[in-house]
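Take a look at this one; I'll ask things after.
Note that one protein chain of the assembly has been removed; the remaining protein chains are unaltered in position.
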Amino acid sequence: MKASTHTEVYRPFEGQLLARPMRPAVLAWSGIRLGFRKKLPAFLLFTPPTVNALAYAVMVYLRYSMAEQVGSEGGFQAIQAQSALKELLGDVARNVAQFAEMSAFFALLAMTWFGAGMIADDRRIGANLLYFSRPVTRITYIAGKWLGVAFFGVVTLLAPAVLILLTATLASPDWSFLREEGAVIPQTFTYAAAWIAVVSTLVLGLSSLVQRRSVALVLSFGSVMVLHGLAEGAAEIFELPQLRALSLFNDFSALAAGLFGHRDLNPEHDVLLLGLVAWTLVPALLLWRQVRKMEVVG
Amino acid sequence: MSAEPEHAPSAEAAFLEKDEVRPIIEARGLGRWYGEVVGLSDLTVTIPPGITGLVGPNGAGKSTFMKCVVGELRPQRGGLRVLGQDPFANRALYSEMGFCPQQDALYDQLTAHQFVEHLLRIGGARRGDARVRAEEALQRVHLEEAMHRRCGTFSKGMRQRVRIAQAIAHSPRFIVLDEPLTGLDPVARHQMRTLFTELADQGASLLISSHVLHELQGLTERIVLVHRGRLLAQGSVREIRDLLSQHPRRIRIRADRVRPLALALSTEADVRSARWLDEESVLFETTDPTAFLARLEQLVPATSPGLQSLELDDEDLEAVFDYLVA
Partner (left out) sequence: MDPGAPLIQATGLHKRYGDVHALRGLELQVPHGTVGLLGPNGAGKTTLLKLLLGLLEPDEGTATVVGLDPRRRADRLTIRTKVGYMPEGDCLLPETTGVELVATLGRLTGLSRADAMTRAHEVLDYCQLEEARYRPVQGYSTGMKQRLKLAQALVHDPDLVLLDEPTNGLDPKGRRQMLDLVADLGRNQGKTVLLCTHLLPDVERTCDHVVLLQTGAVRLTGAVAELTGADALRVDVTTQGLTEVSPEALDEALKKAGVALETREGERLRVALPADSSSADALFSVAMSAGFRIEGLAPLKASLEQVFLETVAQTEGAA
């Protein structure tokens, strides 16, 4: 063996940079890890949607297994019992739709809580300089942050919905769920994805406006709740049902009604869907403008 | 608290007369904690009139001491007299003292001039007087062109100048400046240092803290060094260095024919080490610099070594600071 010493502390990097380093994913993951650093908020925000999802899954499972038991006895009584059961528990598709709309609120809570600081904190301490002095473009940055917020929506809304859909698929006899009510699967995905996308954009847009996480939190949660109240009130007072389109909840009710087709709406879909477009576009434009400012070294 | 007589006119006059020789600050066993975090633990120091530099590592208690001195904080133990009075919440003393804090606290919606004028008015100046004085102070910090712009539009350096201006606007006798040169560019640093010297020449006393020891060195000989909330050393750098006899002095010599000189100098036991820095310079460590220099004085005329420079390497504040703190 030839003797050698290697005392240098600083070493040059001999390797290669990756051609496709998936920068948005890296950025998102670092945001998500920071979110989980505090255990109590994570526990408080994830427990209700989890419990809720389990309850619905059990309900769907019971519906199929009881229907099978009752159905196996045959005869008029069985048919009567089956329809009674259906009345009590509802269609599985209806259950899923109901669940999605309910979980949307949990997702709103989680996304505002974890997403409020994502850009506001960067702005307050100037962390954007560390990102934009690297090969990170404005689009990469926004995509990374957006994926980070969306993750919390996926965990609280989309993942539980998938759990219930899976339960229904596996518990139904002869894949009857897929055959008879399978349309609800793409409907649920569309609904959840739209909600996650709109709320993520909203939270980030407002987070980019301010320099404090707490302010961003109040702004994003508050704007949804306050505008809902205002919209409802104003629609009553001025007898203009179109004003209800100001509320994000109402807009999504319209989307849900359109997708799942289970509810009557006042006013018509068009106005409400227009409201939805506004809820997406305004924060998106804010976000673009603010991040453009952050890109420049100050 | 000592039972001084309430200010009878005669006592007042005697007080003012004595003030000429009185120290600006007398602190005895000063302590101040923030919860369990120590700010000052047991600081005893007497600071005479003139410019004094306050030095210490981060968290040594410099800012806490300054806040106690200007009466913003009340020490939790010990006694403190500033200009002969207890400074805490002492309104009479406020008009004689100026304070430039480290915190960046300006009203962004006011112009620099309005801000300084406003503070002067709070301090009790009449309207016309305040306007003129604010203008003068802002001119002295070289903000004459920007003084009617809102502070919100100012750069870091300009904001620092406004803070200095408000500290000197009411012509105080004693000015406390906490890191006054931070954020300033070299031109501004030079201007402010000139201003501080001017103020001192006009009879004001200044207490200036700084991390950039080199900068204090040009302003004043008198340094107060605090560490762990206590007084670590005071005096001129040279005096302090002379007290640190356990550290051998380093002497660097550069000469055209340095080898024979170095050998001749190293014959006595006071030379602990000699290290060649390059072909022309040697760094000696000696425990007895006086004897060393005496030998050099004999050797140079006798051997003509072609001496280029002679430096007592560590007679600057930074080296002394390291010896004391390490």
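For reference, chains read A and B in written order, and residue numbers begin at 1 within each chain.
Keep this in mind: a residue touches a chain if its C-beta (ideal position, glycine included) is under 8 Å from a C-beta of that chain, and two chains touch if they have at least 3 such contacts.
All of these numbers come straight from a predicted model, not from anything done at the bench.
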item: Hidden partner chain, touching residue among A:R11, A:K39 or A:R179; value: A:R11
item: Option from B:V45, B:M192 or B:L213 whose C-beta touches the chain left out; value: B:L213
item: Contact partner of the left-out chain, one of B:R74, B:R127 or B:H190; value: B:H190
item: Option touching the unshown chain, where B:P57, B:G84, B:G123 or B:G235 are the choices; value: B:P57
item: Subunit A, residues in touch with the chain not shown (by the definition above); value: 9-13, 15, 17-18, 21, 23, 26-27, 30, 33-34, 37, 121-122, 125-127, 129-137, 295-298
item: Footprint left on subunit B by the chain that the document does not show; value: 56-58, 155, 157, 182-190, 211-214, 255-256, 289, 293-294, 296-297, 300-301, 304-312, 315, 318, 321-322, 325-326
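The rule is short, and it goes like this: only the chains that are shown with their structure count from here on.
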item: Averaged-CA centre spacing for the pair subunit B and subunit A, given as whole angstrom; value: 58
